[in-house]
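The complex is shown incomplete by one protein chain, all other protein chains being positioned as in the whole.
Per-chain residue numbering starts at 1, and chain names A, B, C, D and E are given in the order in which the chains are listed.
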Amino acid sequence: MRPSGRKLDEMRAISIETGVTKHAEGSCLIRCGDTHVLCTATIEDKAPSFLKGTGLGWVTAEYGMLPRATNTRNRREAAAGKQSGRTQEIQRLIGRALRAGVDRVALGERQIVVDCDVIQADGGTRCAAITGGWVALRLAVNKLLKAGVVTSDPIVDHVAAVSCGIYAGQPIADLDYAEDSEAGTDGNFILTGRGRLIEVQMSAEGATFSRDEMGRLLDLAEAGIARLVEAQKAAI
Amino acid sequence: MRPSGRKLDEMRAISIETGVTKHAEGSCLIRCGDTHVLCTATIEDKAPSFLKGTGLGWVTAEYGMLPRATNTRNRREAAAGKQSGRTQEIQRLIGRALRAGVDRVALGERQIVVDCDVIQADGGTRCAAITGGWVALRLAVNKLLKAGVVTSDPIVDHVAAVSCGIYAGQPIADLDYAEDSEAGTDGNFILTGRGRLIEVQMSAEGATFSRDEMGRLLDLAEAGIARLVEAQKAAI
Amino acid sequence: MRPSGRKLDEMRAISIETGVTKHAEGSCLIRCGDTHVLCTATIEDKAPSFLKGTGLGWVTAEYGMLPRATNTRNRREAAAGKQSGRTQEIQRLIGRALRAGVDRVALGERQIVVDCDVIQADGGTRCAAITGGWVALRLAVNKLLKAGVVTSDPIVDHVAAVSCGIYAGQPIADLDYAEDSEAGTDGNFILTGRGRLIEVQMSAEGATFSRDEMGRLLDLAEAGIARLVEAQKAAI
Amino acid sequence: MRPSGRKLDEMRAISIETGVTKHAEGSCLIRCGDTHVLCTATIEDKAPSFLKGTGLGWVTAEYGMLPRATNTRNRREAAAGKQSGRTQEIQRLIGRALRAGVDRVALGERQIVVDCDVIQADGGTRCAAITGGWVALRLAVNKLLKAGVVTSDPIVDHVAAVSCGIYAGQPIADLDYAEDSEAGTDGNFILTGRGRLIEVQMSAEGATFSRDEMGRLLDLAEAGIARLVEAQKAAI
Amino acid sequence: MRPSGRKLDEMRAISIETGVTKHAEGSCLIRCGDTHVLCTATIEDKAPSFLKGTGLGWVTAEYGMLPRATNTRNRREAAAGKQSGRTQEIQRLIGRALRAGVDRVALGERQIVVDCDVIQADGGTRCAAITGGWVALRLAVNKLLKAGVVTSDPIVDHVAAVSCGIYAGQPIADLDYAEDSEAGTDGNFILTGRGRLIEVQMSAEGATFSRDEMGRLLDLAEAGIARLVEAQKAAI
Partner (left out) sequence: MRPSGRKLDEMRAISIETGVTKHAEGSCLIRCGDTHVLCTATIEDKAPSFLKGTGLGWVTAEYGMLPRATNTRNRREAAAGKQSGRTQEIQRLIGRALRAGVDRVALGERQIVVDCDVIQADGGTRCAAITGGWVALRLAVNKLLKAGVVTSDPIVDHVAAVSCGIYAGQPIADLDYAEDSEAGTDGNFILTGRGRLIEVQMSAEGATFSRDEMGRLLDLAEAGIARLVEAQKAAI
């Protein structure tokens, strides 16, 4: 009944390949079905100026999409001269999500920039970026720990994300592009490895929803996140 | 126990004054405590180009804040040369929320632009913008109905929004700025007049949250929205 | 004979309401007929860098117009990505005018930013902004005096502005939008409370003018400014 | 007593060389003392879109300054990514002034763009641009008349401009940079060949002024403009 | 003697993997040593407006680099709000090079956009982009031929590029980043499959060069290009 032929709660095949670029302190290529996102983490010795002298660190994210990552070519944002509202909204979300899993005192007054660039898109790019971005972040932090620059682990838990939605009246997990386009309601769920909620964003796209439906999507999300966290563990 | 001295579920005083500018097809000044937002609705004969020939209408929103609406002056976005990511995120949210209450077939191939400009800010500006923006929209649509340009009412239900959060471990409704700055978790809830959910955005700001806490915030939101919808009814 | 029905030298009804926002050091909402401008003054501890070490203060202004302040909606300048030439010209004028009434030595090395945002426009917005901006500035300076931060009053005189023009061959005072659109010549006159000239800008819009006509417009302006200064005195 | 050693009413040496670029329909290099401005007029077959179908023509102007036209190098506006408020204000003024001397019905539905680029600056660049820009415009219109494209002369009169100011308490004509920097009040006067006023812009720069002083500056301006108009006549 | 340990005329290992994204009409990932560039070709039904009605096609290119493709992170151009001069120069070069191998009459009035995004950089990215871009172009054109949209092959020859330079007084082929940073002279050579020259760009970086040195670099380039063309043939 799903365009993808998957069962209602079936996630797409997940693959996380680490160490994919030689320059970044941490990197991975995450594939959630046909959605492929290259994530790199860069350690910077200075925290942003608003944190100067506080001893607190910062994690931020930037998001981009190659022009032909999608079915029809999108205009390159660098050529357009600005990032779209959608891009800014997504990269703010990724940064917020990753920070929720970090002890900023333990990190110390430095910044880690996580770049998430979509190589190929098929729905759920922001969720893949969060799940993969966490792996890149984890690997970069490992370098800090190994080098003794940081002594107590600033990563407090896994962070992963999945989108779930109501498609043809049924709650389904891990929407691909075809499913996302048709879903009446759709949500992004970001959770920790222990199942605590970091961010929930549910939105009616055509049909409003009930508290009950909200609960059923959360059920799917919790199960899906567990799978993603396993994949993260296997990768690092 | 709240900085504002309000009870946990107590909303701020709401006032909605309509017809505040002589030019706009619909307008109101909404005051939620010390948060004051001027909302205007402009009817445009043409829908955006991506709807050409579809017969469908569109509702969109723009959001702004006067430089000294806040405690310290913010740089004017027009002078900075771009809208911030925050501004774009908010205006996309307002537009999405209002469209969820509109029958775009009944509206016909035209556009209504809702401008929400914050005159004075004290937390919850996006929620006030949605609640007040709906009133401006309602008044503009009334003009279309009265003029016979539109024959079936395109407004299918009220749309209103409130922010709720966890403050010092307790769920509280309708956060002002002081409460919002300290809240561990905070969420924006957009509902219809009949209590259906349009958008839920919950975000951990310092502390992750549980499904149970999520439910208690939803309870507060449902009660608060009912109050806001009453105020909308009284205004129009 | 005037579209507004006013006598040739009749000013519009003036109202100046102070203390309209809780955050700004000085604020007012000035209404000249249907032209409504919200003015706020912000005190900043630092003067612009070109004054560093001079002991001199600075007063500057920014001007904006809500998108639907006018009969048809204007594109939001923040969305367009820049301030129009008209906006820049107006805000430079307001700043220059207000500085002419300030003793910058007495002000000391700090800056006051006056924001003038047009809520509703019906001609003469720059003049209303100057007249109202002066009130906001006066109130902010009062705070500095009261706090003892500044000991000698940096405000040397009132500053107010009015537009006058030649309509259907006759000199008229305080043009509204309908009159302004049809005027052959139109001018903005900025004077001090004692009647000294700060700025005169007269421009042929369709018909050139003579020295004699210039004199008659100045006569009207002097009378009008006296009325505006009275309103300023009443407000503070 | 003037830094330049000139008498109070003495203009700088004026030279207007025409035909200085082979491509433009009209061109001249105007030299007012050490202020040198290259003016070109370009005829475009189409009027701006807001005039479509009206039969009316348009004259517009753009103003620029080479980075090292001044004593210290200014940042190139193309590199800065925008025209300054000053540049926009000046080019709007030049366009308005030139249009005041044109019969837009006789011109027909086409546009003439006058580019004024300051090669070397020593005060009064906007006035030189207007005086020289009129010559370039005149020459371009001559081509239209010669070619029979336009049958009735759209140029109704000369347009020229001069700056005058109060320096050390004395009214002086045609300020150079050193005088302009020290002047307490300074004004730009744009007149027709017959001595009608097109635009008067007087501004207090440090000292307010009286109606009497205003009159004395106008006297100087009328005499100066007569000299400039003679130079225009000699050039064409 | 080379930092890379390669012989003077030794090229880096070349690998060209095709079909790397499911959406693009043609795509490849080219690896020249540690320089990895993802190239996609997009077919657009319309040619640019300056070709309207001419029957001629167009090939253009865009170039980008992921922020962490390099040893230290570069600011994302989309966030900076513009493409650097370097980026623009490179993408203009790629487009010009690819067009030199295309019969634009045979292509017909359509456009092919080749996007070259550097995933990992180690010198010679523009050359790798040209060599890989040609493969993506070739594959996209094959689709047009297969579909019968184009009947005569618009690709007239291979196009490939290599950089050569003078390092420590010796001519060397296919510079990596370490070599490029130290080279006194360095050049980019773009040739066809038959060895005709398309573009030669040689530049003294520290030391000027002689005609004889120029000849020796061209010898290296011809041999290197032959190797690249073999790799192209193997890939398609």
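Observations
In this section, a contact is a pair of C-beta atoms (placed from the backbone, for glycine too) under 8 Å apart; a residue touches a chain by one contact, two chains touch by 3 or more.
Everything numeric in this text was worked out from a predicted model, so none of it was measured.
Looking at the complete complex, one finds that the omitted chain is in touch with D, E.
Across D:Met1, D:Ala78 or D:Ala234, the residue that sits in touch with the chain not pictured is D:Ala78. Checked against the full complex, the candidates E:Ser49, E:Thr72, E:Thr151 or E:Thr208 give a single residue touching the omitted chain, namely E:Thr208. If you put the hidden chain back, the residue from E:Gln88, E:Gln111 or E:Asn142 that touches it is E:Gln88.
The hidden chain makes contact, of the residues D:Ser4, D:Thr40 or D:Thr208, with D:Thr40.
Residue-level contact of chain D with the missing chain is found at 21-24, 27, 34, 38, 40, 42, 44, 62, 64, 66-71, 73, 76-83, 87, 113, 115, 117, 119-121. Mapped onto chain E, the footprint of the missing chain covers residues 82-83, 85-86, 88-89, 91-92, 96, 100, 187, 192, 196-204, 208-211, 214, 218.
Heads up, the rule we're going with is that only the chains that are shown with their structure count from here on.
When chain centres are set by their Cα atoms, the one at the greatest distance from chain C is E.
Separation between the centroids of chain A and chain B, computed from CA atoms only, is 28 Å. Spacing of chain C relative to chain E, judged by their CA centroids, is 59 angstrom.
In chain C, the residues that reach two or more other chains under the touch definition are 81-83. Pairwise chain contacts in this structure: A-B, A-E, B-C, C-D.
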